[in-house]
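Here's the structure, in structure tokens; my notes come after.
With one protein chain withheld, the remaining protein chains of the complex are depicted in position.
So, chain A:
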Amino acid sequence: MTQLSLVGVSKIFGNTKVVNNVSVTVEPGKVHVLLGENGAGKSTVIKMMSGIYQPDEGHIEIDGKTVRILGVEDARKFGIAVIHQELNLVPQLSIMENLFLGMLPAQGGFVNYRAMEKKAKEALKLIGLNEDVHTPMGELGVARQQMVEIAKALMQNASILILDEPTAALTRKECNQLFAIMDELKAKGVGMVFISHHLDEISRVGDVVTVLRDGQYIDTVDASASEDELVKLMVGRDITNQFPHEHREPGEVLLDVKDLNREGELNNISLQVRAGEVIGLAGLVGAGRTEVIRAIFGADSYDSGTVTVCGKQLPKHAIGKSIEAGLGLVPEDRRTQGLVLDASVAENLGLATMIPTSKYGFADLHGQSKREIDTAKKLRIRMANVNQTAGSLSGGNQQKIVFGKWSMANVRVLLLDEPTRGVDVGARVEIYELINEITANGGAVLMASSDLPEVLGMSDKVLVMSEGRITGCLPANEATQESVMALAVSHMDDDNNAERN
């Protein structure tokens, strides 16, 4: 089995050393976790392992012999395969064809389907994936698509598997499936590199952890290290308070939702958020959190019920009216729903206020520009200047822009959907402080999140959803992960459980 070592490698782009003197050894049958904030150099290290970049200093060893990996093809020959965060699959083609993408078994230009089917079935069996090989890839969930990618890598005799944030898009259950497969691969002697932002996964699946910060090698520790210790290594300082929630005396009701219904998705949703309050919305993926948030904001319609903001009842499905009344939405996916990535930071900040501040159809370019610069400063968005494109900023700074957009609109009630997804530990605290700022100014926040510690740490009250209804309301200081989870699965009937097996 293969052992892969990076020995004191560095990578330089222009004047910046993005990776400096990093040494990592991936042992057969072990999971090596690469840990670090965005921009710490993890991706660059992976790219050197997989031949996309060549190290400018240091060298790579495979089984103790110095080698040069000159490209992805080369890496494959050495038995190194990468499972990228964005999967390289063709959703319209079958599982089988995806497995053999680029290397269809053929005779005289004709595809040998029989051989392909046989090998494909073997490959799926190898990872215990029970699917018809003729199923179109697009019909599988992300987790299963990932498994097919892993099967493909193993089919090509990979002995080192690099998994770049494989759990980012997976539900808890799917994560467990993935970890089970990883355990099996370990037993077979496959060495793995694992990247994840979820610290709790490290002790579950990892053996050793190498921490990077700003391109520097920091330390290699055992995967059983405590989360606090890992965070300290990552950010270089103690984060004394991961959740700096400030409790306030709740004021008048700012958001009042009554009996919201939509066939098959929302079931008698009623909730209130008062001035100064943060209400958390917890539940499993698919419980209807996003649907509730979007219906309140007017992004989607509903069949019956009312939404009242600051005493004014809103019409259904009318985003413009919602914003006028003082609502704002930080959507679950900032890249596709929150930002115009190719537009500047300034333009993105002004997106929600451009029309309300206009006169006679002309945008108030001068005033907006001033307010945009002020907001960028107030939110401490780290950028070269406001004309930089939003897409080039880190996840945390991008999220600050989305918050800033609503801060410019003087929002009274802010709806948050997964406010810190893909945001670094350090930047996360800054996002939480923005939440505090809203409540300090007499605003109200409704926050949906699948990150349970975040919901418990940042809310005053936690509403738990299951299958489109609210199944419970817990004061945050009494709620535990267990009590929330119990409510989150409380409406699941036996049929559903049977289906899951």
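Basically, a contact is a pair of C-beta atoms (placed from the backbone, for glycine too) under 8 Å apart; a residue touches a chain by one contact, two chains touch by 3 or more; residues count from 1.
The rule is short, and it goes like this: contacts and distances are computed from a predicted model.
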*asked:* So one subunit is absent here. Using its UniProt record, which name fits best from "Putative spore germination protein KA", "Ribose transport system permease RbsC", "Aldehyde dehydrogenase family protein" or "Membrane protein"?
replied: "Ribose transport system permease RbsC"
_Residue in contact with the excluded chain [from A:Gly109, A:Gly264 or A:Gly361]_ = A:Gly361
_Going by the contact rule already stated, which one of A:Leu140, A:Ile202, A:Leu254 or A:Met383 would touch the omitted chain in the full complex?_
A:Met383
*From the list A:Val33, A:Ile323 or A:Ala376, which touches the chain that is not on show?*
A:Ile323
*Contacting the left-out chain in the complete assembly, out of A:Gln337, A:Ser369, A:Asn436 or A:Thr471*: A:Gln337
*If the missing chain were put back, which residues of chain A would it touch?*
13-16, 18, 38-39, 41, 43-44, 215, 297, 299, 319-320, 322-323, 329, 331, 336-343, 347, 351-352, 354-356, 358, 361-363, 365, 383-384, 388, 392-395, 405
